[in-house]
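Left out: one protein chain. Kept in place: all the others.
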Amino acid sequence: MDWILENAFLIPLIPAVSFLVILLFGRSVIGAERVHRVGITAVGIVWVLSMLAAVSWITRVEDSTSYKSDDAEHAQIAVNEGLSASSAGGLDGELHLAAEDDGYGDDGGGYATTEPVISEVDGWWSSSGVDFAVGTLVDGQTVLLLIVVTSISLLVHIYSSEYVKGDRRFVHYYAFLSLFTASMLFFVMAQNLVQMIVGWELVGVCSFALIGHWWEERPNTDAALKAFLTNRVGDIGLLIGVIILFGTFGTFDIDAINRAVGEMGSEVHFAMLMASIALMAAVCSKSGQFPLHTWLPDAMAGPTPVSALIHAATMVVAGVFMIGRLYPVFFEGFSIGTSSINLMAFIGGFTALIGAGLAFAQWDIKKVLAYSTVSQLGYMVMALGVGAWTAAMFHLFTHAFFKACLFLGAGSVSHAAHHTFDMREMGGLRKYMPHTYKTFVISTLALAGVFPFAGFWSKDEILLGAFAGQESAYPLMLIFGCVVALLTAAYMTRVIWYTFWGEYRGHGHPHESPKVMTVPLWILAVMAVVAGAFNLPTPVMRIFGLEGLAHLVQTYAEPTHYLNAIGLSHPPPSFWLAVVGLVMALAGIAITFMYFWRNTGPHGLTERNRYAKAGYTFLEQKYYLDHLYTDIVVGSIKAPIARAANWVNDNVIDKVVNTAGEGARDSGRWVYRWIDQGTIDNTVNALGSGADSGGQGLRVMQTGKVQNYGSLLFGTAAVVAIVFVIVL
Amino acid sequence: MLLNQFLLLGALLFAVGVYGVLARRNGVMVLMSIELMLNAVNLNLVAFGLQHDVVSGQVFALFIIAVAAAEVGVGLAIVLLLYRNRKSIAVDEFDLMKG
Partner (left out) sequence: MVAQNIAFGIIAAITVAAALGMVTTRNIVHAALLLVAVLGGLAANYVLLTAEFIATTQVLVYIGAVMVLFLFGIMLTRAPIGRIPQMTGATWPVAALSALALGGITVYALIDRFGADSLATDNTVFRTADVSDSVFSQYIIPFEAVSVLLLAALIGAVVLARRD
């Protein structure tokens, strides 16, 4: 049963092969209009394998829990069997099952620890005495991401076959979708940090290529470059963080690093703090956290299914995933267990807040969703920052479905409304596109966190995590969370009003999208309703008498062997907090409803009141962050140099010249008055020829002949060597 | 045998190579002199490798041989291009950068 967990390398391999097949044979052998079948087949197989992996993993967790109740001898036999079975089915290289159930119970959360399945080939390569292994690490977190990535990817592949049909680069599009899927799967099962960096960069490259899919238009290439360059900033942080971790522990192995942090604890606090800050920069760029989030809304220049897959559901959660993967490092570095505010929680909460604020001022439906993604990613990072690991991963899981549904819905709207994303040219579409409308509303309710949709459960857990904290509560984060819940419900209701209600303001006749597009929408909408069931709190499940099915994500996805070592606790569910979260969401919807549908409230406030107008402009200009980066940061490097040069030119050189000229004029008059014309002439001529001969003398050095420059170079080297060897 | 005898031989060959690079007019001759300099360095590497009992000296000598081969290939292509455009490979005739 563990076969798929040990041979998990097959999962990224299949889409990688599909990428090569599409790229090399797509146009010639398969035919440009049929390449999507290759992509869909490959991702379909991978989806089945991922589901198998999920089942295997759940069985494994169940087994290790039952070992705990059995006697230790029995467990030992099972371990040996597992080892021999795995070595029999291994690769040619030395493939081995590194870790098995270690049989001892935990002392933290009341769950048995289940070891991750690590398959690795030792000595992939080595350099300067450091061995680099390659392999896969499969645990609950990986399996969770496998489900998310393959499910969304499959639906996006299907949806795209209609959405980008007839595109001039259809083959290229499907090739990169496959490569992206392969890279993301490779990333989530990375066994060591080097592999993680490789996957991280690969998904970045795919994102770059797909944002710039229609590169003939200048804004698209600009957006792609912006995404790429902003991510480079964070990648430096990632490299530095990995180097610090390697320097501290002497290994790239993720499992070993997590264990080592758990054992050493505060001994390595300072190094972990530095590593966490560096890695946080990487998270900020990849997962669109303040202040490096500005690339994500621009990334909407790419095709909409790409936005759904890469810039909403999967790639942008790479940062969140990375924090979750190296959670002991961050937990120790930011003192999450003992503090009541820390850098990660603050960045997350603040990003959630500003992202939600920005979503109000956008007219482009995709940009609203993009800022919503920024905001929700901030929510996840905040959850990790307050110690709610499970809540963050659960929110990642549910968010992927409903946000992908929203993006695909926006794509469907645009497909119908003649390729515009401007909400001012939409309106009244609920009559023309009933399926898109219904799925969009369902996902909106899920995103807003209305009971009993998926977002309600995951958002509630995050609020609970902030409320309970670890040793002390995170009050500021709780406030952030509640305000963002209100704002999220409000701006999403605004989108629905502008897009689907009122009268149609565009041109042409909008029409419902074909089944190829609406069926994925419905599947995602159903997931947006039921995804919450994967981690229902025990008291809720008790009502149905299904206590065993409560906290599925917590039970099966948590890497308990690390989290128990650092002493992570789980807060008990709170009924009243759930009510508060729900009231916030409903209040947001109600306020917007009153504003638009009932036409009450301060309409036209932004036109009348100059403070409100200033605030709106501030939002519309995205807090002026783009201006900060392009005008002030870049400008501060360019402009002052130019200005300084200009100043020097105006004030110093001109003055010197003027003074010299005036002096020369005055002295000339004086000399003219006292000395005869010939002397003046001679003096001037002498000055002129002096400058000329000085220039000529220096010109001799600039012969343009490479050997003369070489002589100077070697001669100077000899002189410097003489100085170093003999004089010093 | 002394360590220095190899090092001094390398130093002499290097100096001769420097003279060749700086003084010869023919482009191909300049490239040959560069080869001389690279070989002088190789001799140093192998000698030090033996002295310090490490294999790295030989490995890097190998790398330098490979890099030198690449350098000769590109260098001769450049010389050939110069000849085709100017009908001359006398390096002191190329002085477009003259100030």
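Annotations for the structure displayed:
Note that the chains take the letters A and B in the order they are written out, and that residue 1 is the start of every chain.
Everything below uses one rule, namely that contacts are C-beta pairs under 8 Å (C-beta built on N, C-alpha and C of every residue); 3 or more make two chains touch, one makes a residue touch a chain.
Owing to the predicted nature of the structure, the values given are computational and were not obtained by experimental measurement.
For the options A:I479, A:M594 or A:A717, the residue in contact with the chain missing from this view is A:A717. Think of the hidden chain as still there; on subunit B it touches residues 1-9, 11-20, 22-29, 31-33, 35-36, 39, 42-43, 46-47, 49-51, 53, 55-56, 58-59, 61-63, 65-74, 76-81, 83-84, 89-92.
Taking the whole complex into account, subunit A touches the unshown chain at residues 125-129, 705, 707-708, 711, 714-715, 717-719, 721-722, 725-726.
What we mean here is this: only the chains that are shown with their structure count from here on.
Chain contact summary for the complex, subunit A toward subunit B: residues 699, 701-707, 710-711, 714. Across the complex, subunit B meets subunit A through its residues 18, 21-23, 30, 91-92, 94-99.
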